[in-house]
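One protein chain omitted, others in place.
Here is chain A:
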Amino acid sequence: MKKNGGNNDLKKKSKPPPEYDLRLYVTGATPNSVKAIANITNICESFLKDRYDLQIIDVYKDASVAWQEQIIALPLLIKKLPLPERKLIGDLSETDKVLKALGVEM
């Protein structure tokens, strides 16, 4: 599993292994991608502060991840941890749905 290529690593809490391992796949600076980045950052900062690790990966830059993660729809957010793995597509504007899928209590 490649973990490279996040164009803007926003957060990297290095101390304990983060509770939430999130990866956001985007396509350059398309409106949906920009929105998705803003939304997830917002959500993480508001609800999961210091408990998460977020990688943002640009699929344009590395197409091979598209196969690895069976990516069709973008933007795509994959919650690797905590298990079970979940996939969220869309610009993550529906905060309630995102939180529910991430298993975060409000």
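One rule holds for everything that comes next: a residue touches a chain if its C-beta (ideal position, glycine included) is under 8 Å from a C-beta of that chain, and two chains touch if they have at least 3 such contacts; residues count from 1.
Simple rule for what comes next: contacts and distances are computed from a predicted model.
Engineer: Which listed name, "non-specific serine/threonine protein kinase", "RNA polymerase, sigma subunit, ECF family", "ABC transporter permease" or "3-isopropylmalate dehydratase small subunit", is the one UniProt assigns to the chain that has been left out?
Structural biologist: So, among "non-specific serine/threonine protein kinase", "RNA polymerase, sigma subunit, ECF family", "ABC transporter permease" or "3-isopropylmalate dehydratase small subunit", the name matching the hidden chain's UniProt entry is "non-specific serine/threonine protein kinase".
Engineer: By the contact criterion defined above, which parts of chain A meet the unshown chain? Give residue numbers in ascending order.
Structural biologist: Where chain A meets the chain not shown: residues 25, 27, 30, 32, 35-36, 39, 59-60, 63, 66-67, 70-77, 85-94, 97-98, 100-101.
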